[in-house]
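Before I ask anything, here is the structure I am working with.
Every protein chain except one is present and positioned as in the full complex.
By written order: A, B, C, D and E. Residues from 1 in each chain.
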Amino acid sequence: MAQPQDISTTVLGADEIILNMGPQHPATHGVLRVKLKLDGEKVIGSECIIGYLHRGVEKIGENRSYPQFAPYVDRTDYVAAVSNGLGYCEAVERLLGVEAPPRARWVRTILTELQRIASHLLWLGTHALDIGAITPVFYTFREREEILKIFEKYCGARLTTHAFRIGGLQYETYDGFEEDVKKFCRDFEEKVDEYGELLTENRIWVERTRNVGILTAQDAIDLGVTGPVLRGSGVRWDIRKAFPYAAYAQFEFDIPIGERGDTYDRYLVRMEEMRQARRIILQAVDSIPEGPILARVGKVIKPPPGEVYHSIEAPKGELGYYIVSDGTIQPYRLRIRPPSFINLEAFDKMVRGHLVADVVAIIGTLDIVLGEVDR
Amino acid sequence: MTLLLETLKPYLLPLIRVLVVFLGISLIVAYLVYAERKILAHLQVRLGPMRVGPHGLLQPIADGLKLLLKEDIMPAGADKGVFLLAPVISVIAAFTAFSLIPFAPNFYITDVNVGLLFLIGISSLGILGIILGGWASNSHYPLLGALRSTAQLVSYEVALGFALVSALLLAGTLSMVAIVEAQQRQGVWFVFLQPVAFFILFVAAIAETNRNPFDLPEAESELVAGFHTEYSGFRFSLYFLAEYAAMILVSSIAVTLFLGGWLRPFARVRALDFLDFTPVAVLVLAAAWCFRECFRYPATREWRWQRLLLLGLGVGALGISAGLLLPARFLPGGGEGLPAFPALTAIQGVFWFMSKVFLFLFGFIWFRGTFPRYRFDQLMSLGWHFMIPVAIANVIFCSLAIVLSRQMGWGLPATLWLGTAATLLVAALLRREKA
Amino acid sequence: MMFAQGSFYVLAAVAVVSALLVITRRNPVHSAIYLIVTLLSVALLYLQLQAEFIAAVQIILYIGGIMVLFLFVIMLVKLDVALRQPPFNQQWWVAGAAALVLAVELVGVIYLGRGTAALPQAPPGSLQPNTELIGRTLYQNYMLPFEIASLLLLVAMVGAVLMARRKAS
Amino acid sequence: MTDEQKKEEQKPASPEAAKPAAVAAKPPAKPAGPAPEPLDNEQVRRLRARFAATIGEATLDRKQAIVVVARERLRDICQYLRDEEKFDFLTDLTAVDWYDRSPRFHVVLNLYSFARNERLRLKVPVADSCPSVSGLWSTANWLERECFDMFGIVFEGHPSLKRILLPDEWKGHPLRKDYDILKQDTDWVRENLGIESGQ
Amino acid sequence: MVPTWHYLVLSAALLTIGIIGVLTRRNVIIILMSLELILNAVNINLVAFSRQLADVSGQIFAIFIITVAAAEAAVGLGILIAFFRNRDTVNADEIDLLKW
Partner (left out) sequence: MPENYVPILIFAGLAFLIPVATLWVAKLVRPDPRDVGYRLKPYECGIPPEGDARGRFGVRFYVIAILFVVFDVETIFLFPWAVEYDVLGLFGLIEMLVFLAILIIGYIWLYMKGALDWV
């Protein structure tokens, strides 16, 4: 399994060059730097160089109290801040041994699923843009905007929302929340089909994504990828089903999987996930229970000593928080298991033997966010 | 004085034509960029440029000024002379070729015996600009972009050549004017006789101009900007100009060869002569739109210039349409011989010609908004495994069809359609083999 | 006619000067650019000689085809070593002297034979319409060379592809 | 060794740990919260039978299984867990710095089994080096690099152990407890970013 | 009207320059370019005489010569590429092996 990591030290053959993609490159989704060893245009080796956005989030966590740290997690995967917040709050709640009240869990589920749709929409737009379809990005941003408006009305922020609070919710839902969500879901159904019309049957799109970046189920498990990347390889595994959290145990939804593990399969998986997310939201929004929104956690959050690993199915994959408490108000060790970081590790495996043009398709299909990769 | 005019007279008219065509093309190139931005914007549920002038109508000027003011950076490792020369070659190649395009029966700069060949020759010089620019930058991305670009251009040029030959079989001449006249004489646009050749020409034209879905040389998500990555300021915009001029050029070639050039649709059907009024109608409509927009703007000070501009445009359009109210052929002295009012004939011709060209250009823009980008190997495979064999098959079958029609006395369209069917069969076979 | 004569001398001068630059530039890309200039001026000379078709062919094939191929190859091979070495080989003076002798000889012969070459020229328009004439002559009188040319191209294609695709041993 | 581990797991003996126990009792209405308890199930017994003394304390903390294993046989244990117990998925690999203990670090492996839908956490007390498991799970490659980057733990047998998030020339390992967050590598910052002082 | 022998002088000049290039340059690419110069010189002659004699045959010869030039360039550069891939040089002095 061990691949040569440093491609620049290897001897170059007659037709080989080293091409540097990123950090200042339009298609590397931020500041990823990829060093490619090319034979003509064929990639025969790659090395990801990351860390341009490293802010030492884990170290910061050790120096903040539990509630203080919550806004920081929004800034790891900054296009799915709600999901990050959910994972963190639930992890701390588990560490404390409390559970959020049902109403809070329902609202959390709705917002997190909306966030999943928003994140996937962003992925779809940029992925299509990478492959040269310049129009979908405007359509997907149009719908994403609706979701962000709901977030804004709920908690006052659009991107880094900090929507939840340890023990439940910070805010009660606003008047008309249910209607807004339902309206979005109503409109969204045909919109997601519209994207499908633009791409799914498009011959060029299929040619560009079929058989590109194939990851077999075996490789996917070995490389530890999670989320749509894992499911695209045909492994039917989703934390929402495996270890239900929030209110997911109450709802019916399917886990889409791919067959071949190529970029097209991952595309289909994410498209279907958006539809399933809509399904979950519609179920949840009709059954939000009444009741308190915050469990009794006390003013000062001081979990008893011990440790917990809690993970959720973030839009990008398994987002885990491993928190070690020493009984003080600050975590002793706070580890974020970033899905993007580990998914990106599969890049080298996926990209070998493909062409330069596929590199951007593969970066796009991995759906990485550098804020999360570098933390 | 009269003597001077007399001596200058033979040179005056061509010179005026040269200037008109030249300025017209420059203007269209500038506004093509604007049109592209507007059309794309409306495809993408947004408005596009709206700030400079009414509906952003002065945006091209603002863009030009901005580019003029941009700093000019030349990479340290670049080959200075070649770096300066390369975009100039591209511009000259793209623009000069217009001197051979007949815009109207009496409005073209020149018509030569080997017109089409010359046209292709001149426009193919643009490749040199790309390849030299990519090389001179001394940087990975431009070089890779230039190599890709050249490989793509030359590949599709072969298919383009064969498609042109198919049309020439029908026209029997290389002179651009004579090609349109042949279509007039035969009473049918060649697109209806040679649909396959037209399709190949169309696809090759998109590829030749590096447009989506074949815009790999400048695929911004892969190669940043392709061969002109290192170009900045007005040097960059020279490439840009050349690219858009080339778009118009290939559209013009396609229109001349396949869509009857300056000919009106159904030019021979007398019952449809009212179509000659279309330029007038279009101008009146444009004027109406200008007036409506003009009155929709709020009557505040900051909109004053916008209103004035719209008003001026509207009045201008009305004025021209008034002058054109009578199509040339209804005026005394018209008819079969020389037109009595050459200017009217010219404007009619230019109108139909440019309408067809704009149809093409709209297609280009539409494709850009719709399609993802091909991968390079897929592009080459499409070119070499599909387009070229189909184009060759088309030439063979069409020449067979012409001989057949002559030997057996069958109608030419019928045999040509037979040939087209045979070509399509070949195409289907090729497609299946690939799948 | 002044114009025609003047343009001939200008074009000829450009052709010769840039041809000289072709063989003296160190950088092959510059050589290629000057060669393009030479070819272009020669193409214009063909126009002057009423050989429009040849002029167009010269532009399409020579400049748009062969020179592109040359530039391609220049980009595909690494030149920095070649750029640092002396551009001329050790026997350059022998070669130069031989070439000079040849030049003198040629000019002498042409000068002696100028009478033959100064026979009255055919009137303008005698080679028109050019393309049609060439087509007729090429496909009727020169059928065999034409078919052989296609064989030549086949051989060239096969040979070049085989050569280029040969893997380094 | 085992005793030491046991103590850590049940009531962490670090100096800070003394007071929180007292403070946590303050809000009277709130329950004391979950506490770790010993774990003794089939799986742990199988492990013990096979690897005997190298398997240390096994606990259940917040319903999550934790097994302490010795670094000497880590690779064998992992191999066994992966192949026989079907823990085929390495979810996460990280470390915790208990800076006043000996050995100083815990390398923490989070395993998951698709077949059983179970997680298992391995904790490996190490001083400064640990066998690499990147040969078993490719995931571990970057995770171990990150661990090396952040804690300075050397993973023996790793194909190319070098920094991943921080620049190669960076000094120090930030997630060690004795690395102050305000005390960056000022030399590197000055050289590469042109900023005079780190903060 | 420019006399035909002026064209011949131009042709001779280009021919000589081409021959000098072939004989003196080390870079194989430039040697091949010089060959193109020589072929062009020949073409000028052919076209000039075709003009003088009002016979299109000269032009047809020129077309064939351009064809030959294309074939020559393709094969020559193909050999060059193969040579470069094996020996990493484009230097004529180093092409002294009959087989590599």
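Operating definition for what follows: a residue touches a chain if its C-beta (ideal position, glycine included) is under 8 Å from a C-beta of that chain, and two chains touch if they have at least 3 such contacts.
From a predicted model like this one, the values you see are computed outputs, not experimental measurements.
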Report task. Can you work out which residue in B:I28, B:L57 or B:L143 touches the chain that's missing from view? Result -> B:L143
Requested in this report: Would you write out the residues of subunit E that touch the absent chain, in ascending order?
Outcome: 63, 66-67, 70-71, 73-74, 77-78, 81, 85
Report task. Determine and list the subunit B residues touching the chain excluded from the picture. Result -> 14-15, 17-19, 21-22, 26, 67-78, 87-88, 91-92, 94-96, 98-100, 109-112, 116-118, 122, 135, 137-144, 147, 150-151, 154-155, 157-158, 161-162, 164-166, 168-169, 172-174, 224, 229-230, 233-235, 238, 241, 376-377, 380-381, 384-385, 388-389, 392, 395-396, 399-400, 402-403, 406-407
Requested in this report: For subunit C, enumerate the residues touching the unshown chain of the complex.
Outcome: 3-4, 7, 44, 47-48, 50, 52-53, 57, 60-61, 64-66, 68-69, 72-73, 75-80, 131-132, 134-136, 138-140, 143, 146-147, 149-151, 153-154, 156-158, 160-161, 164-165
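Keep this in mind: only the chains that are shown with their structure count from here on.
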Query raised in the report: To reach subunit C from subunit A by way of touching chains, what is the minimum number of steps?
Result: 2
Query - Leading chain pair when contacts are tallied as C-beta pairs - result: C-E
Report task. Report, in whole Å, the distance between the mean C-alpha point of subunit A and the mean C-alpha point of subunit E. Result -> 63
Requested in this report: Return the residues of subunit C touching two or more other chains; collapse runs of consecutive numbers into ranges.
Outcome: 53, 57, 65, 74, 130, 168
**Report entry** Interface residues, subunit E side, partner subunit C - complex
**Finding:** 1-10, 12-21, 23-27, 29-30, 32-34, 36-37, 40, 43-44, 47-48, 50-54, 56-57, 59-60, 62-64, 66-75, 77-82, 84-86, 88-93
Query raised in the report: Mind pulling up the subunit B residues that touch subunit A in the complex?
Result: 40, 43-46, 140, 144, 148, 212-213, 215-216, 219-224, 368-378
Query raised in the report: Tell me, which parts of subunit D touch subunit A in their complex?
Result: 11-12, 14, 16-17, 19-21, 23-24, 27, 29-36, 61-62, 64, 66, 88-92, 94, 96-97, 108, 110, 114, 117, 119, 121, 134-135, 137-139, 141-143, 146, 150, 159-160, 162-167, 174-175, 179, 181
